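Sending over a structure as structure tokens; questions will come in a sec.
Yeah, one chain of the complex is gone here, protein chain that is, but the others are all in their spots.
Here the chain labels run A and B in written order, and each chain numbers its own residues starting at 1.
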């Protein structure tokens, strides 16, 4: 069970969180002009990193906020945690 | 009535007691900075800005549950008046105020073994240095969500959704049995 640093509440046990998939995939502001391929890519294409991965978590049994985490999927080391809407720290 | 769904008698063990707390008025308040100030004014109590902290004044308490979310506790008889006061104080300020008095109810867990009993199903560290008096948070107990607020070193106020109350009560009782419950 991981310890996940919530940007609002601090480090908390994984049981309080729900995974939210890859981070930084913004919904197109206007989806209508997108080609079918572009839209399908937005819907379905996700990285499957072996290594450093930016992903979303929700502190669902806590402050209920979505936020972002940069995690090494091979070691579970968490390199950064930041609020939704913030940029991924350059160092990681 | 509460007894429609859950037993309300207190459970005693050596060093820990689980009881049903009296009814509260409860409001879920959501809003941004300006609205928070106005709500504090209307409620007569500054809503805590620090995460996971509660503030108390008289019969009222405000629990920080999220960066724009507070649980306001009051006497049941005060709820309508607070809603009315907020309506005028917050006019024009975007916010949400929802009456959740009946959505959940409160359990009290107290005694020198209270934190030990909570640790049976909750992974937080209840050491006073990491979970001091005045700290409150939503979290999990076994398979149900609840909010835990430490009101004294050996006393916890637990908020739980109504239909999960029998489970939480049963779960805590199971962990009190070895202490004589």
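Please note the rule applied: a residue touches a chain if its C-beta (ideal position, glycine included) is under 8 Å from a C-beta of that chain, and two chains touch if they have at least 3 such contacts.
The working rule: contacts and distances are computed from a predicted model.
Of the names listed as "Sarcosine oxidase subunit alpha family protein", "Diguanylate cyclase", "Type-4 uracil-DNA glycosylase" or "Iron ABC transporter permease", the one that matches the UniProt record for the absent chain is "Sarcosine oxidase subunit alpha family protein".
Although it is left out of the displayed model, the omitted chain contacts the following shown chains in the full complex: A, B. Annotation: of B:44, B:108 or B:142, B:142 touches the absent chain (contact as defined above).
Screening B:8, B:28, B:110 or B:151 against the full complex identifies B:28 as the residue touching the chain left out.
Listed by residue number, the positions of subunit B touching the unshown chain are 1-2, 4-5, 23, 28, 30-31, 68, 94-104, 116, 119-125, 127, 130, 142-144, 161-164, 166-167, 170-171, 174-175, 177-178, 180.
In the full complex, subunit A contacts the hidden chain through residues 1-3, 13, 18, 20, 26-27, 30-32, 34, 36, 39-40, 43, 56, 58, 60, 64-66, 72, 75-78, 84-85.
Following the convention adopted for this analysis, only the chains that are shown with their structure count from here on.
Subunit B has its Cα centroid 30 Å from the Cα centroid of subunit A. Within the complex formed with subunit B, the residues of subunit A that make contact are 1, 8-10, 12-13, 15-16, 61-65. Touching subunit A in their complex are the following residues of subunit B: 51-52, 65-67, 69, 123-124, 137-140, 145.
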